[in-house]
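To start, I am sharing the structure in question, which I have written as structure tokens.
All protein chains of the complex are present and in place, except for one that has been dropped.
Chain naming follows the written order as A, B and C, and within any one chain the residues start at number 1.
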Amino acid sequence: MNLDLSAEQMAVRELFADLFANESTPERIRAAEPLGYDPALWAQLIGTGALGIAVPEGLGGAGAGLLELVLLAEEAGRRLASIPIAEVLASVRLLAEFEARDLLEESMSGAKLVSLATGTASLADQILADGAVADYVIALDGERLVVLARPAVVRHLTNAGSLPMARWHDATEVTELAVGSRARQSFDVACDEVRILRSALLVGLSFEAIEIGAAYARVRRAFGLPIGGYQAVAHPLADAIVATDGAQLLTWKACWAAASRHATAPSLASMAFIFAGQTACFAAQHSLHIHGGYGFMAEYDIQLYFRRSKAWQTIFADPQLELHGLADRRFGPVLADMAGDVS
Amino acid sequence: MNLDLSAEQMAVRELFADLFANESTPERIRAAEPLGYDPALWAQLIGTGALGIAVPEGLGGAGAGLLELVLLAEEAGRRLASIPIAEVLASVRLLAEFEARDLLEESMSGAKLVSLATGTASLADQILADGAVADYVIALDGERLVVLARPAVVRHLTNAGSLPMARWHDATEVTELAVGSRARQSFDVACDEVRILRSALLVGLSFEAIEIGAAYARVRRAFGLPIGGYQAVAHPLADAIVATDGAQLLTWKACWAAASRHATAPSLASMAFIFAGQTACFAAQHSLHIHGGYGFMAEYDIQLYFRRSKAWQTIFADPQLELHGLADRRFGPVLADMAGDVS
Amino acid sequence: MDFAEPENWSAIRAEAEAFVAEHVTDDMIREELATGDGVSRPLLRALGQRGWIAATWPVAEGGAGLDGFEASIIAATIRLAGGPTIGQGTTMLPANAIRALASEPLKQRILPSVAAGETLICLGYTEPEGGSDVFACRTKAVADGDSWVINGQKMFTTFAHLADFCFLLTRTDPESHGPRGLTMFLVPMDTPGIERQAVRTMGYERTNIVFYKDVRVSDFYRVGDVNDGLRVMRVALEAEQNIAPASKTTQLFNTALAWAQTPDRSGRRMIDSPAVRERLARFAIDAEVAELLGHRVAFIEQIGGKPGPHAALFGPESYVAWAAAVIDMVGPAAMIAWSDDEAVSGGSFEYHFRSAVASTIYGGSSEVLRSLIAEQRLGLPRSRPRTTQA
Partner (left out) sequence: MDFAEPENWSAIRAEAEAFVAEHVTDDMIREELATGDGVSRPLLRALGQRGWIAATWPVAEGGAGLDGFEASIIAATIRLAGGPTIGQGTTMLPANAIRALASEPLKQRILPSVAAGETLICLGYTEPEGGSDVFACRTKAVADGDSWVINGQKMFTTFAHLADFCFLLTRTDPESHGPRGLTMFLVPMDTPGIERQAVRTMGYERTNIVFYKDVRVSDFYRVGDVNDGLRVMRVALEAEQNIAPASKTTQLFNTALAWAQTPDRSGRRMIDSPAVRERLARFAIDAEVAELLGHRVAFIEQIGGKPGPHAALFGPESYVAWAAAVIDMVGPAAMIAWSDDEAVSGGSFEYHFRSAVASTIYGGSSEVLRSLIAEQRLGLPRSRPRTTQA
């Protein structure tokens, strides 16, 4: 057991911590609303070679692993980076897996933005997390894993979480990556990487939401005392920080299990996603609440965290349905229909 | 809209409040453990004519309604009366409905204790709430509503809630009350009365659990202050009392809806049962918790409330399954199988 | 015991629905969503003509002689339709205090015009350093002949840019601290020296910071005695606490249920999904409890009792919890804003998600309410913070 990061991993974390602290400032985040996309930040991220971090060296990447991406995502989450993260990083690994060299190169270089459609419904029935800004999406089309090009007309769906989300009608297929069980298997692994990376985003978000709340509670005085001295303010923050530590450990463990192809990997990815989402929403809501009327004001940063905490989870899945998915992964499939016993 | 009790109803409440305050003292409750049955208290209740309250006058009862029984149950709950309440009161109304005069007379006079098997599984697979002390139970046997006599051997199942619960193997049928849809209908109404009466028991329990906690928090000092002055102690008690007020209103409304044959009656009965159970368990657990180590000591009364809060709900149903039952009642049946969408 | 809705409630609801059909236009709804002003002058005048602004006042005073719950049904009906109600609701808090405590000439100047829907009054209580502690008031009023000169700053003055007056709490005894030494004024908003700064909120609502610089107000506009502002505040705050909050939990529940019961293009109803059913069942319970606690407030008021802050805790708390949980259940489409054609249920879920969180803050935070309930109902010692000493 070793829960520490290596020196290289610490350096990766620090790199992205600095990048997002400097370049994803509250002003930049607000300027990127309502679309939720900051092209300059995207260019800066591309400039660090981030998209190639977990791509094998033979394919032009840095050959590191999923954990480095998790560290990147945590820092991006901490600063609410207005750029695609989870689906794009998972996509680049899919492109690498299938050695789709041209697209991979275009993606890593930032020439094209390649994202992932994580639903299993037909593409037109999905809301794509990065739909408004992506050039391509990888999608599961029945038994086939395909790459689709952005249609001529794509309309951003204005939304509470400032996600660049959109539907794609009549997207054209560009290439097929795989068919049959291989397609499904790779798609499932990619979706689990999205789960893990979204968990990491939410963990980062949660840590910072708590810090914003704690910073406010340390200095804001009411009735002659800093409000952080009242148990009704302080105790939920304590619960939130403990849960966020737990969510971070869970995310890291899910990452370790995925990297070491441990049998528990799919379960852990589901667990991390559910728990990190629940934790981030709780943390952001309580931090906002203790701001009183100020938390509600557009100019306070906590409302940015509050809105994204919900959006970053819900765009991927309903956590309640995820629980049933987790049950299948952890306990095996249902062997007998007992739904009738429910009523 | 009138949320007040009538003068007669106030008198009924006062009568039972006095009875249980005087006769279901903590000493008597402890003396009745582990069986959870106090024959002297049962005789006293019979002496008040309680079992005939909601039986028509023509059948030897007092001709009052379900609300009077609810008031009785609230007061019984408040003092954790170690006697059968919900299933027995519902049974006596079933006997009256079918004019089973001999059994009704025996039940009202206390000569025989007639309870209800509220499950729909075969009797041998049910745990009967009053199984250890009942002489008869009314049960739904497929399409028939029947009365069964206590088998020769019945063993009390020692349990955390001090319920006189037991299984009945090889019970003999004594009489048939109804068949077909009438049987099912009457059984369903009786089960809803059990829901309402169990809600009332839990509401009474919850009020008293909160009062025990509040009384302790008013006088117990820690670190130089009464512990009730700490928000972590006080605020959950405030949540609990508000929820208990809500549970009481819900129970009363369910009772009113049942009495006035309102279409919402079945939904409200389910709602009351679920909400009152959840509220009572929360209230008792927090009250116990704020007692510190003392709450855990057998000689403190709060542990009696804690143990019964869970038992009084769980003996009737899993609240999660009740939610699905409520959904059927409130939203109508499921029209298409979407269980597959769950995973 | 009778839980049937009183006939007068159904009657007034029917009247209000007819009124809404006539007066709350689609344009008005969209304008309200776009501006977040909480105010529509034409709607106010129409309400005034029906006596529905000050609905609980006698007809002779321009009201409609309704009881508090009837009045709240009118407001709830307008709000349900998407019409603005904040202007009216807020105006009535000081209006009731003025009616109880102001001088006759001031009453005659203000109240008829309020009842007619011609006069709007905003609230100037909270200051930047104050938060929930409204008595931490630093805005000063200094007597100068027959008038007062006011200097200070107030936060969260909703519709300050549209109001005719501000009900302004000031400190008139410079030596005083906390709740003593305060005086209340009704400040005409066109007085020189008043500057408004718009504040956008997460919940589509606009509010304002208002700066008062050497604002000269005639003593005529004083409400209550000098240094007796505490009493005036109390009357206004009490009116606020006892408003039975028509449950937004129920409003949101009804929207969510309608969503789940409406078949999608492929004929699928989400209500048939166990995971949706289960949550809606739980939601139905909370909505019912919120309603019942609200009804009890109405009932207790009707029989002349003091209902206490119960309904004000459960209703908003459950509303906040469900406004977030519904997004999980409905999915990402629930986050699409009302302004987008593809919004689900007209953007209601997005709107509630954005605005619900304010309901456990405005009008007394949930924490203050819990402490009050613990003290008043359970006899626990004070767990609220003490009012400022310094």
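FYI, a contact is a pair of C-beta atoms (placed from the backbone, for glycine too) under 8 Å apart; a residue touches a chain by one contact, two chains touch by 3 or more.
All values reported here derive from a predicted model rather than from experimental measurement.
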Touching the absent chain when the full complex is considered, from A:W256, A:F282 or A:F306 | A:W256
In the complete assembly, which of B:R93, B:R195 or B:R307 touches the absent chain?
-> B:R307
Touch with the omitted chain, as defined above, among A:L15, A:L35 or A:L323 | A:L323
Among B:M10, B:A40, B:L225 or B:A336, which residue is in touch with the absent chain?
-> B:L225
Can you list, in ascending order, the chain A residues touching the missing chain?
-> 1-6, 9, 67, 210-211, 214, 217-218, 225-226, 228-231, 233-235, 237-239, 241-243, 245-247, 249-250, 252-253, 255-257, 260, 267-268, 271, 274-275, 320, 323-324, 326-327, 330-331, 334-339, 341-342
For chain B, enumerate the residues touching the unshown chain of the complex.
-> 127, 157-161, 163, 165, 167, 220-225, 227, 230, 232-233, 281, 285, 288-289, 292-293, 295-299, 303, 306-307, 310-311, 313-315, 318-321, 324, 339, 342
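We take it that only the chains that are shown with their structure count from here on.
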Whole-angstrom distance, CA centroid of chain B to CA centroid of chain C, is 40
Using CA atom averages as chain centres, what separation in Å is found between chain A and chain C?
-> 37
Could you give the separation in Å between the centres of chain A and chain B, each centre being the mean of its C-alpha atoms?
-> 48
Of all residues in chain B, which are in touch with two or more distinct other chains?
-> 230-231, 235, 324, 327, 334, 337, 339, 341-342
Touching at least 2 other chains, the residues of chain C are 274-275, 367, 370
